[in-house]
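The other protein chains are all here in position, but one chain of the complex has been omitted.
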Amino acid sequence: MLIQEQSRTGRRATAQAPLHSPEVADIPEGLRRRARPALPEVSEMQAVRHYTRLSQQNFSIDTHFYPLGSCTMKYNPRACNSLAMLPGFLGRHPLAPETHGQGLLACLFDLQEILKAVTGMHAVSLAPSAGAQGEFAGVAMIRAYHRARGDHARTEILVPDAAHGTNPASAVMCGFKVREIPTGSDGDVDLDALRAAVGPQTAGIMLTNPSTVGVFDRNIQAIAQAVHAAGGLLYYDGANLNAILGQVRPGDMGFDVIHMNLHKTFSTPHGGGGPGAGPVGVSKRLEPYLPVPLVAHEDAGYLWLTESDRPESIGRLTAFGGNMGILLRAYIYARLIGREGMGRVAEFATLNANYLLARLQEAGFEAAYPERRASHEFIVTLKREAREFGVNTMDFAKRLLDYGYHAPTTYFPLLVPECLLIEPTETESKEDLDGFVAAMTAIRHEAQETPEQVKGAPHSLPVRRLDDVRAARQLDLAWTPGASEDAHG
Amino acid sequence: MLIQEQSRTGRRATAQAPLHSPEVADIPEGLRRRARPALPEVSEMQAVRHYTRLSQQNFSIDTHFYPLGSCTMKYNPRACNSLAMLPGFLGRHPLAPETHGQGLLACLFDLQEILKAVTGMHAVSLAPSAGAQGEFAGVAMIRAYHRARGDHARTEILVPDAAHGTNPASAVMCGFKVREIPTGSDGDVDLDALRAAVGPQTAGIMLTNPSTVGVFDRNIQAIAQAVHAAGGLLYYDGANLNAILGQVRPGDMGFDVIHMNLHKTFSTPHGGGGPGAGPVGVSKRLEPYLPVPLVAHEDAGYLWLTESDRPESIGRLTAFGGNMGILLRAYIYARLIGREGMGRVAEFATLNANYLLARLQEAGFEAAYPERRASHEFIVTLKREAREFGVNTMDFAKRLLDYGYHAPTTYFPLLVPECLLIEPTETESKEDLDGFVAAMTAIRHEAQETPEQVKGAPHSLPVRRLDDVRAARQLDLAWTPGASEDAHG
Amino acid sequence: MPFIPHTPDDIAAMLATIGVDSIEALFDEIPADLRVGAPALNAIPNALSEMEITRLMQARARTDGQPLCFIGAGAYEHHIPAAVWQIATRGEFYSAYTPYQAEASQGTLQLLYEFQSMMTALTGLDASNASLYDGASALAEAVLMAVRANRQTKSQRVLIPRALHPAYRRTLRAIIEPQGLELVEVDFDPRGGHTPVERLEAAAGSEECAAVVINQPNFFGILEAVDELTDWAHAHKALAIAVVNPVALALLSPPGDWGAKGADIACGEAQPLGMPLSSGGPYAGFLCCKQEYVRQLPGRIVGRTLDLDGKPGFTLTLQAREQHIRRGKATSNICTNQGLLVTAATIHMALLGAEGLERVAANCHANTRRLGELLGAIPGVEPLFERPVFHELALRLPAPTAELLRSLAAEDILGGFDLGPDYPELDPALLVCATEMRTEDELRRYADTLARLIATPVTSSSGQVSQV
Partner (left out) sequence: MPFIPHTPDDIAAMLATIGVDSIEALFDEIPADLRVGAPALNAIPNALSEMEITRLMQARARTDGQPLCFIGAGAYEHHIPAAVWQIATRGEFYSAYTPYQAEASQGTLQLLYEFQSMMTALTGLDASNASLYDGASALAEAVLMAVRANRQTKSQRVLIPRALHPAYRRTLRAIIEPQGLELVEVDFDPRGGHTPVERLEAAAGSEECAAVVINQPNFFGILEAVDELTDWAHAHKALAIAVVNPVALALLSPPGDWGAKGADIACGEAQPLGMPLSSGGPYAGFLCCKQEYVRQLPGRIVGRTLDLDGKPGFTLTLQAREQHIRRGKATSNICTNQGLLVTAATIHMALLGAEGLERVAANCHANTRRLGELLGAIPGVEPLFERPVFHELALRLPAPTAELLRSLAAEDILGGFDLGPDYPELDPALLVCATEMRTEDELRRYADTLARLIATPVTSSSGQVSQV
């Protein structure tokens, strides 16, 4: 039942609002609201009970294994939450002076330094609020760079066909045209196609390496050479940084600009869909264009650098310059794992992925790129199962939920049919991986013996399979007073 | 699976212990442990996931209606938790000087004053850790009082047959013999029996009013008169204080000593079975015997009174003098509801109980005391259902769990057959009460039509009905290494 | 190995299954000359235990202090019920992913649907998305959306008031400028502080505009004549975009009621709904619109539907708008919402309800009004504008603002927002705000301190800050 449907006129969580209600007669009548908005009227206990129970309807890292490819669902240390929520941090107004922010600024400055070192970039801005905003900032810097050089011909951004959808979307938001580069059958970018595509119109290329097909592109140096030679810049999509953390650095591969998803690699919470944080790192030539604010350190202490300090900056992406609470969590995580821990992240993420792939192959599942090492993730294709049993990837995914496993990413990347993109992350134990293999095996057995059980899945969750087509066609996006009976009728 | 069964040698939540392990060679070898204890070796995520998932297997106030008679399961305001856990309170060492405790002491002093006012007692000690310890303290004070007067003949404590089991147990722990007084058919104490029982051997009587049968004993003044006339004292068991808070005061009824269950009336959390807090209040003549420590207020500030200040005290009940964190929660709650809120607690607890009783009677259930007003709780007897359908109170209780309601208290008090003691508390809404009536009605229908469904309940919980007899006969009280396979075989 | 569960036995068994000798061998496809050498990572400190990082962070948090805050300017210190974050940080909300697997995410999805319903109730519009990064970037998305959605004109021009938050104007520029849109700033009336229709008229000139941004209250706290402004926009083929404070909406007319037809889009910062100040983020932007524009709405949207058994449930919908399906043709590149913050906002609104929010708004307003009285009694301090305000107040000062603010800060009072840098013509001027959190004693403490500072100007300190 919706919280709105529990509402009763006159009920209230009385302790939560001021006990006295002063006059506001100085506000002109015509600008005042005529009727109260239809917000829920419930008691404090009703709200607590409702949202506590709702929470229990979620899968989450704290309750389930979540091998969701490309999302790096690893453990979010609880200390990161409690320490980022210390009153001194939480209560600080964004416009408070630097004298009242040295603690925060020290953490942000240190984080900038850590991110620089681990990515091999020259400078870092923590401003972008999420990966997609980091991408926007990165492409905007590429744009600013070319424009500053008077190079207005570069109107095109190259993007591999396997790329995350945000890559082309971000390029378009920055006013670029997008040109797709095919992926070769071995999973690496088709180098010939790339060479054919680059030219004076090329502003840059957006790549993630390891790519979304779960392999490390062995030709990365050749790619960099080709793009740079044509005057373009290389953008690194940090979505898969977990695979190489402390092992290979984007800066060393030749990338000019990079965004990092702190909610992936630096284990800040996904929060049911956000907030993220998408810091950007750049090579020296792009430094002037970094989004503000940045944190600097002088003898007098830490200070913000803003528009006036950075006149060539691409500017400000949010009003107050970033998801500070998330940056603090990432900083705490980085300090907890430390220098050695960085490399271990990639090592054990890679170990888990390759082990899980090997076990699934043993169990008869088909790898999309059987000749390749898995990076931190890999693709299994269920095209044989779909053909033979009529049970498709979505059915497998939904049935996994019944077994207590969140489904891997389905039908992405688009170029592999009936695919599952599986990323176990380094924080899962061998037993959990083995349990997942057992569930996959059991489901394939069901697909053969009792396919309806798989196609009708899930069976054990609060709802059974939902009708997405109906959702999009008969739009019901908000409760309105009086509409309850119909909806639940 | 037990956390112990997830253990793997060499696994650890590394961040949680010091990173360096100093030598301890100065501890004599013979006093050192030879082998490490078999504590679980798990990762941080495993522990978090395990206990998060375990928690979801509980019913609780934050998730369910809990009409558990005699337990006052009302909403525990979340602010009480967060404010009692402010670092200044949490980090304070019990032996820190008063200079570093004025904030805490101010709260405790204020709480003493509030409890005095609302119970009508002359003085209050916050020391007892729970209701039962409060009872012990109360009876120990009665003992101390008589002994101080040289009255050694008073060896007997009177207890109504409907009393909580703690009453006789506490009396025995203080060295008294217990004499039971019967309850009349109208639910009040049998006054004639009481008058016949009192005498020079009577140290006192332990009563709760309203009593455990859910009615207010109308003869309380006569009872007080009879006991006092015989030289005995009156002990008030505060378990049912919620029913009369701000309406009638034990001190005004003639009680000499009282304990309060703060985890009931003052809404501190039950925590799956504790901690409680059982402050005691006394009339003037018992004041010297109060357990220490007490909080006093002088010009210089707040201070503790301990054994040396109170030489006649019955002493100290725990090493450091009480469940401070619980007392803080109760204080916060008291301030949130305030003076007017005290009386409202009883009003709406009583309204809810009488409404629920009326609805259940309408639905055909039999009240144990149909002629009486319900207090904050009432008794329904299912003896007719047991006779006609062969479905007993325990079956009803277990089936209620399937309907999402915690069962009321079953088979207590012992004097009513097949009874449910039902206490809805003031924080539940009319809709929840109506839902409970609907569930009870549905179950009775099932009892008639499909009794096996009721007798086999619960069906929807993590386990079905558990074998208590086996538990007591084939004692399995602790996991030991190597025993897992058998246990789960 | 913090957060890594592998035992030596596990590692050996796993390597054997894979058929390699060492973990190092798993990186054999990476060109060897690219592998990072240890010295390159030297700038990263060694690991700390949780005890050590706790000590460090506690010390740093203490450094930042807990000064008495009279700054508003887009971020407001409100009471947040204890229940809000105790529930929002439950693992099942905190550590859940985007609810792509709807059946395993009904908690988050239903909550988002409830949030959308609350936002439509507050704004008086038909549809809401499930949040964007913050208020400023939400405005940028609103502007992009309006330009796409406006079928009456192909204009790429958008009118924005100068009395809109300076940081919002900067953000807007940074985000929309690469797409070639043109922003035209509309000045405010120097006496009233509001944005009169005549100024719109003047700024627009003879060219069409795609949208007009209307800010209520505006950055100075001044109440705009929103009905007239909205009607003007509609009369000129432009969509009306409302930028509003959700707490203020408990008292003020909702965008859906503005003018004859209502604003078309409403957006703003949801921070006042249960989000800590937190130095500026994470917050959440909200974005609502009329039904006819819903397919142009960027960001995640949750819809109610039915499951196989006909039982109602919730799912992400209209995904065809989004980047993971539409890639370069998506309504936006956005692929997160501020889920955790929306969780908090939803619980916050459920706990406050309409009457609670109204009381909060009224108390903020009364406190700011009272602060205005107290500060206004100081010689040389007076209201900058003469029109009615809500919740925030611009004052003229008799001395340089920055210096006064520095001196106040030295006494742990954050005196407000210095209007001078962004509005040189108003200098020296100050924007103050006193939320429901401020007590009469605190208001007096501020007023007494400011009076003293103005009466006895001191040499400003060197501005030195201490290190942590």
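Quick notes on this one:
Read from first to last, the chains carry the letters A, B and C; within each, the first residue is number 1.
Everything that follows uses one rule, which is that contacts are C-beta pairs under 8 Å (C-beta built on N, C-alpha and C of every residue); 3 or more make two chains touch, one makes a residue touch a chain.
Note that the structure is predicted; figures quoted are calculated from it, not measured.
For the chain missing from the display, the contacting residue among B:L158, B:V189 or B:V215 is B:V215, taking the whole complex into account. Listed residues B:G150, B:G272 or B:G482: the one in touch with the omitted chain is B:G272.
When the missing chain is restored to the complex, the residue among B:C107, B:V257, B:V282 or B:I443 that touches it is B:C107.
Remark: the residues of chain A touching the chain excluded from display are 8-11, 13-19, 42-46, 48, 52, 77-79, 81-83.
Where chain C meets the omitted chain, the residues involved are 49-51, 54-55, 79, 81-82, 86, 89-90, 436-437, 439.
Criterion: only the chains that are shown with their structure count from here on.
Inter-chain spacing, taken between the CA centroids of chain B and chain C, is 46 Å.
Averaged C-alpha coordinates put the centre of chain A at 20 Å from the centre of chain C. The distance from the centre of chain A to the centre of chain B, with each centre set as the mean of the Cα atoms, comes to 47 Å. Of all residues in chain B, those that touch two or more other chains are 8, 11, 15, 43-46, 48, 52, 77-79. Within chain C, contacts with two or more other chains are made by residues 1-6, 10, 47-50, 81, 83, 91-92.
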